[in-house]
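Please see the structure below; I have some questions.
A protein chain is absent from this complex, but the other protein chains hold their places.
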Amino acid sequence: MTRWFMILFAVLAFLSVSAPVPKAFAEEEPKAPPVLKPKKAGVESRLENVKRLLEVSSGADRVKASGNADAIAKREEAIAAMVLAEESFKSKDYKESNEFLGQATTLMFEAVRMVGTGNVSKEKKLDDYNRRAASVNILLEALERISTEKKSGREVETQKDAIEAKVALSKTLLEEEKIEEARRELDEAYELVKVSIEELRGGDTLIRSLEFATKEEEYDYEIDRNDTHRMLIDVLLKEKRKTESIDNMVSKFVTQSESLRKEAEAQAAKGDYETAIATLDRSTKELVRAIRSAGVYIPG
Amino acid sequence: MSMKMRALRIMLMIMLATLYGLSGVGDLARAEAEDSTPQIQRAAKVNTFNRLLKPPSERNLPPAEDGIHDPTSEGTYLLQSPREAFDSLPKSNSGNRVDWVKALEEKYIEPRFDRFDPEKKPMVFDLNIVREVKGSMPDVVYPHKQHTEWLDCSNCHPAIFIPQKGANQISMASILMGEMCGVCHGKVAFPVSECRKCHSQNKTAEAKN
Partner (left out) sequence: MLTNPEKKHLIASSVLFGILSVWLVLSSPVAAEYADVVLNKRAEKEGMRPVIFSHWFHRIRFRCKVCHSELAFKMRAGANEVTMADIIEGRFCGMCHNGEVAWSVENCDLCHSGKPGLESQIKGSHETGGPGIW
């Protein structure tokens, strides 16, 4: 472990020495507008790109492995165009070379599109279907819950029936392996359920108030809140704690808070959540004090 | 506590420290200053000073200078600079430093809801869920409205949340670990340092209602 710290400090020391260099670099006057490089370089780079497209890209692999004679022939044509481009490049006719490269690219794209199914695989379609279905189902559940809560009448019932009918039809279609049609029905159900929820809930404000079913639950919440504030100390006060007097004060509150938290954990371990909650609240308050003592006002 | 948990905690704290180092101390302190006594205001002004805060000149850098795009590639210079793109958009304190909610509401931008059809509009759902927080930390208001402008129900239900008030256990620690609200906030949507955007309902304000 010690060895690691030594390395760490060495690296840090090095960094702090070297850090200003890139900073200065970044503060340079705005650079003059970039001038495009001579045509030759551009064509040369394109030549390399097109070579990769024809030889090593996934498109090239796909065409080579396809056994599709037409596509393979197209790729050969593309290669021929690239060879011409190379020759023009060598004889310094960059304009012509560039044109051949354009041809090679277009031909290769055609070849790739020939072997590609052009379609999404069946597994992916099924996967997508299932995702969308999960969304429809959970929104439908929400719609049911909300319509019960709001005691909404027949109209919503009718909408719900229509949505459920579409979902059922979609399922049947899926079983018949008509995945496209199944998806279409499902999408319609999705649009409908959105609109129905919007009609019921649009304009509402719901309040999730802090009510806990058990004291243990409240205790867990308080632990989270305590953790969050402990994290905030590191977040908010990192710079300020470099001042010793501030650091001392902050440390005092943090120590206080930590001991209260230990106390609370012991109380909770004995099952006395009520007292533990009160103690944790005091612990969190100490953290808030620590933050404020450094001059950062946070509510809490 | 297991070793792994302990290591994770340490990491988390370091991350938090970084987050704060970059975002300026105590957003809360700043927010409080808006509606508190003059005395606190003075303190808050001191608090907002932070030597680690990136000066504006280092924000929203053009691709060639942002440290991840390759400045030796020609393509990099064809890309738009965020600074230029954000010039006319409403500002915020963190993330992209664009207030995306306002940008959308006030039609500075009109992102499509459908890939092909620019006319298609989202079904905006106006349901607020208030989650009370113990102590005088302001309560959290989760607004469906702003979210359904950008997202579909299925992005969250059930992938991230069960659609039932209070059915999900959410804590700040889980958010900072990139779960629950933290799936998006801190990655793409405004970062967690913006306490006040979520903790938006004062206890006193609630009592007045």
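The letters A and B name the chains in turn, as written, and every chain counts its residues from 1.
Keep this in mind: a residue touches a chain if its C-beta (ideal position, glycine included) is under 8 Å from a C-beta of that chain, and two chains touch if they have at least 3 such contacts.
Small disclaimer: the values here were computed from a predicted structure and weren't measured.
Colleague: Going by the stated contact criterion, tell me the shown chains that border the hidden chain.
Modeller: A, B
Colleague: Of B:Asn60, B:Asn128, B:Ser171 or B:Asn202, which one is in contact with the hidden chain?
Modeller: Final answer for the missing-chain contact: B:Asn60.
Colleague: Considering the whole complex, not just the chains shown, which residues of chain B touch the missing one?
Modeller: On the side of chain B, residues 3, 6-8, 10-12, 14-19, 21-22, 52, 54, 58-61, 63, 65-70, 73-76, 78-80, 82, 85-86, 95-98, 100, 109, 111-116, 122, 149-152, 154-155, 176-178, 183-184, 186-188, 191-192 touch the unshown chain.
Colleague: For the chain that got dropped from the picture, name the residues of chain A it touches.
Modeller: Residue positions of chain A that touch the missing chain: 1, 4-5, 7-8, 11-12, 15, 19-20, 22-23, 25-26, 45-46, 48-49, 52-53, 56-59, 61-62, 102, 105-106, 109, 112-113, 116, 118, 120, 127-128, 131-132.
Criterion: only the chains that are shown with their structure count from here on.
Colleague: Per the centroid of Cα atoms for each chain, what is the distance between chain A and chain B, given in Å?
Modeller: 14
Colleague: Would you tell me which residues of chain A are touching chain B in their complex?
Modeller: Its residues touching chain B are 26-27, 31, 34, 36-37, 41-42, 45, 131-132, 134-135, 138-139, 142, 145, 190, 194-195, 197-198, 201-210, 221-222, 224-225, 227-228, 231, 234-236, 238-240, 284, 288, 295-300.
Colleague: Tell me, which parts of chain B touch chain A in their complex?
Modeller: Where chain B meets chain A, its residues are 12-13, 16-17, 19-21, 25-26, 28-29, 32, 36, 40, 43-44, 46-47, 50, 52, 57-58, 64-65, 73-74, 77, 123, 125-138, 153-154, 157-159, 162-166, 171-173, 176, 203.
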